[in-house]
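Below: the structure, in structure tokens.
As you look at this complex, bear in mind that one protein chain is not there, while each of the others sits in place.
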């Protein structure tokens, strides 16, 4: 019998529906993989009983002829989504032991669609990071290992799974779950997907409700799926997206059947190649992959045009003002009064309790961003930093609008490099931030964007190509992603060592 | 605008994060590095540009004035609200005595 954990979401769904296997068998197979992969540290909490209960329900529903869209499919849930009765931490000490009495809208939709939960996935603390090294519960280790990459790159060294959705990316790549939720504020779905050879899509801002997701930067945060292929991303996304009256920024639009409309035929489509993304001194493997991607899309019938996104250079600095500013305010609620950690030194007053609790509960990167955010909003600096950044953001958005007058989707690398080694970039926050250089512009503009695996580099590590679409055009993004997927024939996977 | 130790301490105090001398020193360098880098935004000509308000064209929806219409955003759930409290006291949240 085939290893059920090698199946995609679509294959599990269809096989279960056809009676090829039971949902309980699927859940048990994934539960066993999760239990056997402690070395990856992908999960903060494992919930095999939740997965099994959903599987039993799925088997009963099949018998009764009442199957749901994700019946029989167990998934991983990033530990940024509040899950009723299951610890939700945002990978922070601050929320260690926090058990919400409510369920996030997106996770509720997935359970309503029949999915089961294998566990809560590790991430960068409060989703702040690009390597998963800021988690209070220890970093995730990528299942991938580097082959000989020359004198500077140690063969076999532990690699970052990307971040912040690094638990999600590692778990999918290691076959611990067929799909998982992610969130993307400045690349946190796309970059880890690229690092681990899987797919992931951040939809248009507002497609997925933010209600019940621990907030990082409200104007940027957007949930999306991560999975092994484009079809699975489409299936997951259409069961996560949808209008939610509880989120004032939720888009009141119908959710298309993205899976049904999947097509890798790009005849009549124009693909834009942004001139400004050709960075000096970029890794030649990245450039080569990009060129290969262009060829694939031409092969799929698309016309390729050069475009200009003139303010690209300023996206990252704008992001590192806006996101920390919002975060400094969003994270003010963690004060030790109503939930979470309280550190009350002997004889401390209220304000001392705040300072002690927050010093103890937040990790260094979270503190750094809160400090930056507090500074840029403070009296005398607000206009120079925050207002200026929001103006630049408007210009970045305008760049995209102008570009989309001459093309339908944009093709670019997802990240400027393959996965780096754990500890390689932790000493220099700026070097870490630069890893999101290609991902951040689409976040600032709220546009749908996805990463699909496209090639291996010379160290035999996966590289991802990014497709950015017009607002609301997830279909265009998914279809271009599919066209690449069909041609890249990316079948490499991490050899099991854990 | 380089920031000094005193500024680092002032920001930490505004943000209610206790910091040690060593942390303040380390942060001074890091924050200056990051802020020095973001200051390149000052080069951008933003004449006549309005700061971005809504990333995707969308208008603010308003809710009907109905109590507890949705239990997820309604009241009457004190147990849930207090479930994770570090110091629940007779239906209140307890905090160290505040002198006003």
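Which chain is which? They are A and B, in the order written, and residues in each are numbered from 1.
One rule holds for everything that comes next: a contact is a pair of C-beta atoms (placed from the backbone, for glycine too) under 8 Å apart; a residue touches a chain by one contact, two chains touch by 3 or more.
One rule holds in what follows: contacts and distances are computed from a predicted model.
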Problem - Chain not present in the shown complex, as UniProt names it (candidates "Aspartyl/glutamyl-tRNA(Asn/Gln) amidotransferase subunit B", "Anti-sigma factor antagonist", "RNA-binding protein KhpA" or "Glucose-1-phosphate adenylyltransferase") - result: "Aspartyl/glutamyl-tRNA(Asn/Gln) amidotransferase subunit B"
Problem - Of A:335, A:399 or A:485, the one touching the omitted chain in the full complex - result: A:335
Practice task
Check the options A:29, A:42 or A:82 and report the residue that touches the missing chain.
Solution key: A:82
Fill in the blank from the handout: Contacts from chain B to the absent chain lie at residues 13-14, 16, 53-54, 58-70, 72-78, 80-82, 87, 89-100
Problem - Sites on chain A contacted by the missing partner chain, in the whole complex - result: 81-82, 88, 90, 95, 98, 100-102, 104, 210-215, 217-219, 245-249, 325-326, 328-329, 331-333, 335, 337-339, 350-351, 354, 374, 377-379, 382, 386
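The rule is short, and it goes like this: only the chains that are shown with their structure count from here on.
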Problem - Intercentroid distance (Cα basis), chain B paired with chain A, Å - result: 23
Handout entry: Contact footprint of chain A on chain B as seen in their complex
Key = 1, 3, 7-8, 11-19, 27, 30-31, 33-35, 37-42, 44, 46, 49-53, 55-58, 60-61, 63, 70, 72-73, 77, 79-81, 83-87, 93, 95-99
Completion exercise
Residue positions on chain A within touch of chain B in the complex are 97-102, 204-206, 211, 219-220, 245-246, 248-249, 251-252, 311, 313-314, 317-318, 320-321, 328, 332, 335-342, 344, 348-356, 358-359, 362, 367-368, 370-372, 374-375, 378, 381, 384-385, 387-395, 397, 429-430, 433, 444-446, 471
